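Removed from the display is one protein chain of the complex; every other protein chain stays in position.
Then we have chain A:
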Amino acid sequence: MSFDNAYESLLGGEDAHWAFGTGFSEALSGVDREFPAGVDRDALASYCLMLGDDALIFSQRLAEWCSRAPELEEDIALANIALDLLGQARMLLTRAGEVLGKTEDELAYLRDEREFRNVHLAEIDCGPGPGGDFAATIARLLVFSSWRLALFSRLRGSADPVLAAIAEKGLKELAYHRDHAAQWTVRLGDGTDESHRRMQAGLERVWPFVDELFATHPVEARLSGVAVDPASLRSEVDGVLEAVLSAAGLTRPADTKAARVAGMAGRDGVHTEVMGYLLAEMQHLHRSLPGAVW
């Protein structure tokens, strides 16, 4: 029995008599998986890795809060968000794997640091490690989900039907993630002196990594009509962040840019120091026991 079909096998295909928890659906069922004519398949695979790795790595970071959030309810909320992103990552890595001849697990667990294409914002430590706290995590979630929501809303028009379907499903999830982050940003920013100080510090923590989100990568430039040019999202995302920060009584940090290595950053496989530790934790089980399943 595969994990994906656990619910179906439980019900034996008939769920009409259940009062609760019915009507599950498979987001990509019926979507044409043929590659559109003329698309650069290698670039498409790289692009799917970019968006998939953003979700996978940020999901791993959010999962670190499991059992450590300020409240049990928030614990579950962050885990839910992490699982939404993990679902997006699985679909995107699967799409990349269709070009590369690899499974989603091989891509998630058997690539090395230099092969990951996520932005630095997804990988940095914003707590519960020493690099941040709950407010910094909320600041990252606010920026990340506002950006990805704007990106996915355009990606619905992608010439690749699979990317378009993934975007359509992810949009509702990301709208909730952004709402959750905005709710907390306002409460912390407009709360006590201490919560305001921490929320402002959280924004300062993540702001140097904002610029990378809007930098057009050559892969994106090669995929006109398939990929979204992130540079085109800047004004929309700025407007959303401005509205939230204003309601929260917070100040938009000055625009600074985290250092690049010879002009390269996460999209080129160049990562920050914490990335190796993150991957070690995420990958060690699969590498120690190849093919392990639950």
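As a convention for this text, a contact is a pair of C-beta atoms (placed from the backbone, for glycine too) under 8 Å apart; a residue touches a chain by one contact, two chains touch by 3 or more; residues count from 1.
Operating definition for what follows: contacts and distances are computed from a predicted model.
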{"item": "Choices \"ABC transporter permease\", \"Peptide/nickel transport system ATP-binding protein\", \"Sulfide dehydrogenase [flavocytochrome c] flavoprotein chain\" or \"Ring-1,2-phenylacetyl-CoA epoxidase subunit PaaB\" - which one is the UniProt name of the chain not shown", "value": "\"Ring-1,2-phenylacetyl-CoA epoxidase subunit PaaB\""}
{"item": "Full-complex contact with the absent chain, from A:Arg114, A:Arg187 or A:Lys257", "value": "A:Arg187"}
{"item": "Residue touching the undisplayed chain, where the options are A:Glu73, A:Asp193 or A:Glu273", "value": "A:Glu73"}
{"item": "Those residues of chain A which, in the complete complex, touch the missing chain", "value": "19-24, 70-74, 76-77, 80, 179-180, 183, 187"}
